[in-house]
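For reference, the structure is listed below as structure tokens.
Here the complex is missing a single protein chain, while all its other protein chains stay put.
To keep things simple, chains are lettered A and B as they appear, and every chain counts its residues starting from 1.
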Amino acid sequence: MSAALETRGLCKSFGALTVADDIDFRLEIGARHALIGPNGAGKTTFVNMLTGALPPSSGRIVLGGEDITAMAQAKRVKRGLGRTFQINALFRRLAVIDNVALAVAERRGVARRMLRAASTHADVRAESMDLLATLGLAEDAGIRILDLPYGKQRLVEIAIALGLKPRVLLLDEPAAGVPSLESYRILQVLDNLPKHIAILIIEHDMDLVFRFAQRITVLVQGEVLVEGPPEEIAKDKRVHQVYLGEQHHG
Amino acid sequence: MSAHAGGYSADPRIRWIESLPWIVAIAAFFALPEYLSLGARILIYILYALSLDLIVGYAGIITLGHSAYFGLGAYIAGILAAKAGISDPMVQLAAAAAAGALLGISTGAIILRTKALTLLMLTLAITSVLLEIANKATTLTGGADGLSGVVVAPILGLFRFDIFGKTAYLYCLLVLLLGWWLVRKMIYSPFGTSLTGVRENSLRMHAIGAPVYWRLVLVYTLSATIAGVAGGLITQTNQFVGLNVLSFESAGELLVMLILGGVGRIYGAFVGPVAYLIAQDFLAKQFPEYWYFGIGTMLVLVVMFARGGILGILDGSLVKLRSRP
Partner (left out) sequence: MEAFFASLVSVAFHGAALGMILYVISVGLSVTMGLMGFANLAHGVFAMAGGYVLTTAISRFGAPYPLALALAFALVAAASVVLERLLYSRLYAASDLEQVLFTIGLIFIAVAVARFIYGTLQQPVVLPDYLKGQFPLLGRDFPAYRVFIIVFSAVMVALLWFGVERTRWGAMVRATVDNRAMAQSVGINTKRLFTLTFALGSGLAGLGGGLGAEIIAIQPSYPFENLVYFLVVVSVGGLGSLRGPFVAALLIGIADTACKYWLPQYGAFPIYVATIAILLWRPSGLFGRHA
């Protein structure tokens, strides 16, 4: 059976710097998969290549059996690929509800309409409000992102991606820098996502990773160091050396 | 008079205060008959500024070359009227609109692939190309002497353009009303919201699957069309076309008017030209040095201290008034 998302021999260099070195990677349907590795390992770059924000230097990307290596970003989204950003990429001067509604409207194919008012699209509004409610943001719907605390902004990051109803969801450090209340909420939301969605999460918080993931890939300097279930990764000496060790010392 | 940002929870109904510009315009028609030609000019520039607000204020495209579309509309209408013997104003205006649209979509499709300085540079270069053509193709355009002999027949065969500018004023007012209605409708639509999305964060718009490039090409074309119409109007009311319709200074001036009024709020495009052109009419001819100095200083001050323009300042003071115990 084909994977939800797969890469074969994916490479990327910026000039002399190689940040993805022959990455073969499989994300199974309905997977709960974590991608870990030290800062600068190339995790975000990997996600950028998957979504089409960056072209790979070589290699292939396959989404649900279809080669999408050269496909435009927008089309990949239509095929069910959604993502969040490590550094907030929100519509800062728009209200929270509009941040989510923009995504919902794109997915529903109504975003290009010109002659009917946006507010008459009750379905888009209702769906966006529901989504906000599940993330505990219902009361903040009318607030501009600018005026929203950082933790909640991280939740909006996720809400936008969920508004796309993705089949494959890529989360780039969703809980980084988030206070514990929202961090708990994020985990709760992730736990409650439909089981058929394949999730790839990049995360530094090992507690979260080990609680959430059924499979872990360790990336170091653009190369896959090791991949396996959490128990194996926890025991792996090399991982301790390059990554987990870092935390004990730090 | 808060900003018109559209969005999925914004009420699209027209508020009573939005009828104010139209009431003022009609009152001016009766009260100030000797200023109607200035009035028509202001109405045209409002339409022109509105088209600019659409791309600068809502879509976030910075351009120094919007006069290309205005100027093309002006020349097309003028050439039809003076050289091709087509004197029907509706036909002239439709041709100006079509020319603006055509140039808008062809240049937009090219320049919107780029960003920032490159885009700015391209808008400038395109306008410069048009200016050079207008300057050198003297048989068609009259070159530096300008194009005179513009003949405009009565509108719909009924309303003659009179020397007091009454017809011209009302005609411009009607066209502006139509343009405003369209722009306003669009800003409150999902399309309009997605434009502000591009302005706020184009990275994210790509990531939610929006065809960003096509959206921009579309709004750019619309804006160019409206600018073309405004250009056609200026030809019809002046019955003359000069090279300055295409100049960088005029594009800069337009930007100044819009900023002065307030960007990305529809009515900034109304307030700016009114303030600017009236002040210019009284001051610029007597004191050209002071005039430019004044505009420059004002721009610097607006950027430093009053980023919302006149309407932004009004907003701010209204909020203060209300919050006073």
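Basically, a contact is a pair of C-beta atoms (placed from the backbone, for glycine too) under 8 Å apart; a residue touches a chain by one contact, two chains touch by 3 or more.
No experiment lies behind these values; they were computed from the predicted model shown.
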{"item": "Where the missing chain makes contact, among the chains that are shown", "value": "B"}
{"item": "Option touching the unshown chain, where B:P33, B:G149, B:P288 or B:G316 are the choices", "value": "B:P288"}
{"item": "Residue of B:S19, B:N135, B:S148 or B:S317 in touch with the missing chain, whole complex considered", "value": "B:N135"}
{"item": "Touch list for subunit B against the chain that is not drawn", "value": "56, 60, 62, 64, 110, 113-118, 120-122, 124-126, 128-129, 132-133, 135-136, 248-249, 252, 255-256, 259, 263, 288-293, 295-300, 302-304, 307"}
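Rule of thumb we're sticking to: only the chains that are shown with their structure count from here on.
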{"item": "Centre distance in Å when subunit A and subunit B are each reduced to the mean of their C-alpha atoms", "value": "42"}
{"item": "List of subunit A residues in touch with subunit B within their complex", "value": "51, 53, 73-78, 82-83, 85, 89-95, 97-98, 101-103, 105-107, 110-121, 124-125, 128, 141-142, 160, 163-164"}
{"item": "Subunit B to subunit A touching residues, read off their complex", "value": "5-12, 185-186, 188-194, 196-197, 200-201, 203-212, 215"}
